[in-house]
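Can you keep this structure in mind? I'll have questions shortly.
In this view, the complex is presented without one of its protein chains, the others remaining in place.
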Amino acid sequence: MPATSHDVMPDIELYQPTDEENALELASTLGDDGWIVGGGQDTYGWLKDRNKSPAAMIEIAQIDAWKGVKETADGIEIGAVTTLTDIANHPLVQSKFNLLATAAGKVASPQIRNVGTLGGNLNQDARCWYYRRGLDCYRAGGNICYADSPEGLNREHAIFGASRCVAVSPSDTAPALVALDATMVVASASGERLIPAQDFFVGPNRDIVNMTVLNEGEILTAVRLPNEWANAEFYFEKVADRNVWDFALVSVAAAIKVSAGAITDARIVCGAVECTPRRLEAVENAIRGQQRSEQLADQVAAMATDGARPLNYNHFKVPLMENLVKRAIRG
Amino acid sequence: MGEIVRYKRDVWGEEVILGVSWDLLWVVAVAVLVLLAAHAIIMAALANKKMEKASSEGRRVLRHETIDRLFHWVMAASILVLIATGTAPILGLRIAWLNIHWIAGLLLTFVVVFHIIRSLFWQDFKSMILGPKDFGEPFDSSKKPGKYTFEQKGMHWAVTVVVLAVIVTGVLLFLQIDTPFWDRTNSMPEDQLGLMFLLHGLSTLALIALAATHIYFALRPEKLFYTRSMVSGWISEDEMTANHDTSLWSPKEAD
Partner (left out) sequence: MAYRLIGKDFVPPDVPGKVTGRIKYAEDYARDGMVYARLLTSPVPHGRVVAIDASEALAMDGVYGILTADDVYPDGEPQSTGLKVLTNEPTLMGEPILAVAARDEITAENAIAAISLTIERLPFVLDPLDSLQEGGDNAYNGGNTFIFRQGFAEEKWTADQVASFRSGNEPTAEAQQSWEYGDLEAGFAASDFVHETTFSTAGYPHMSMEPRSAMAYWENGKCYLHGTSQSLSAIAEPMAAIVGVPLEDFVFINEATGGGFGQRARAGSIPSMAIPAKLSQKINRPVMMRVSREEEFTIGGARQGLQGWVKVGFKRDGSMAAMDMYCVSDNGGKGGGGDANSAAAGVSALYQTEAMRFRNTSIGTNTGHRGAQRGPGENQIMAIMAPIMDKAAEELGLDRLEIRKLNAAQNGDVSGPRSTPFTSAYMPEALEQAATQFDWEGKKGRSRQKNGAKVRGLGIGQGYHNAGRSGMDGLIRLMPSGRLQIHNGVGNLGTYSYASTSRAAAEVLMMEWENCDVVTGRTDRHLPITSPQDGSNSIFTNTRTCFGAAQDLLAKMKEIAAMDLGGDPADYEIDGSRIYQVADNTAGMTYAEVAQRGMELGGKFTGEAELPEELNALTALSVSRLAGTGLMGIFHDPRHNDNPPGFTVTFTEIELDKETGKFEILDMVTVAECGTVVHPQGLANQLRGGAVWGIGLSVLERHLYDPQNGLPASSGYWQSKIPTYLDTPAQIGTGWVDLPDPENPVGARGIGEPSMGAVSAALNAAISDALGGHLFDTAPVTTDMIINHIAGVSEEATPLAQNNFRG
């Protein structure tokens, strides 16, 4: 048995490109050996515990082109290395897409938000503690799930969409972006592609070792929010054990358009219930054309958890998710 | 060339088998392609010396009953689906493969069990027995086989062994995932689990090789009439007498 070690950074190359081309070239050249670092909040734990051992880090936080919030013809574009604090406090985000500002402001703790980036929050890896401990589970390329068993500690895990792996999407901003119908801008040395936020995240049934569709050499560089959902009626709530520095047990992000008292369109998304943000299309369809009310909320909440398959210790997520959806609809 | 077996650390940090090394998939693919290509070239070179092809016209005899043909094609389809879904994530295709895989696996298991029972009680089991005598057949052009040629018997039994291996290991692995019928447990020790994955992987590789070989021969011109018989059930009397010893196989006439 080899010895295990923890909590000391290994010797590792650090690249700090200051322009896009250089970063994309490095990402392409290094491939799997390169680890993209934004604020580093998801990175250093992995590396210090030596549970992931890339040969090099490519820190992209110094690339100005991928930073900041700017208005576009059709909405706004947010650079992927913009800090969560900057997003939460940005007047443009607050005034048009307050759903995202609120969600960004609920991530982790102020210290982490000050350095953590939007891209990092979206691309962060699963928080299942078995996986984080460095165990060779499915997500780590192994052939077993330690959490999905009668004895496994699976209180924080998935109630939907599990496929061997039962980890959930830990991001607070991801449900908000799906609700806002954002588009992810993904760049690589060979060009750029645009991916709807909803398709950016991937579940274990399709890819058990990655949480996004990013390929080797690709970098998420920006997120575009279309004006279509600007200034809709928004609702975001995150329920976690602690009020700071914790991951959601369940979160909800909703964008609802109301005209003359009736809901004309809605996008409702839950976090921490599945490996990807879970869009509740059945609920959206059911409330379209209805008056926003307590009664409506009560009527449709159960649809939100239709098909849920709780594990041994996360049955509570079912009523919690229904309650959060109710609150989102009630407003 | 990579290793044959992949290892991982179990929960205690000890090295256990993870499964087969999928580098072997390429090794198998290349080896099969090379061998089959070599066979094709040699056959082409020998083609002139070959006898005239037997005519498919005339009286027809029944080679495969409908139920057996149906079995064959269901099995073939399920195996191809299993191979495709099983190798998709290895090839990096992001598809939701697992449910299709185990449903196809269940189907395969079901039809194989059906076939075993049928072959033991309702079919001429002896016709498929591969005895010591059969091994002389390829070297003696005067010897003709009964219903099945030496190669066919060989293929059948090789497929039997390999399919039973993928089924047994597959069913054990099936028990390790959540399904509508049960919730998974971690009751199988990690080293045993790894061994199951290894055997499943090795038998899959063998099955891929066999399937490729089988398809190749099924498509060869001189064997095509067998393939036709697996579709329509019959071969011509000419084809029968040219290739089989009628004292050993006397099929009834086809409808």
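Annotations for the structure displayed:
Letters A and B mark the chains as written, and numbering starts fresh at 1 in each.
Following the convention adopted for this analysis, a residue touches a chain if its C-beta (ideal position, glycine included) is under 8 Å from a C-beta of that chain, and two chains touch if they have at least 3 such contacts.
Predicted model, so just to flag it, every value in this text is computed and none were measured.
Among A:8, A:73 or A:260, only A:8 touches the chain that is left out of the view.
Touching the chain that is not shown, out of A:52, A:70 or A:315: A:315 (per the contact rule at the top). With the whole complex as reference, residues 11-13, 186 of subunit B touch the missing chain.
Contact residues of subunit A toward the unshown chain are 1-11, 50, 109, 129-130, 133, 146, 149-153, 155, 237, 239, 241-246, 249, 312-316, 318-320, 323-324, 326-327.
Here is the rule we use: only the chains that are shown with their structure count from here on.
Subunit A and subunit B have Cα centroids separated by 45 Å.
Subunit B contributes residues 8-14, 18-19, 89, 94-99, 176-178, 183-186, 190, 193-194, 197 to its touches with subunit A in the complex.
Remark: subunit A residues 1-2, 4, 135-136, 141-146, 148-152, 162-164, 202-203, 205-208, 213, 309 touch subunit B in the complex.
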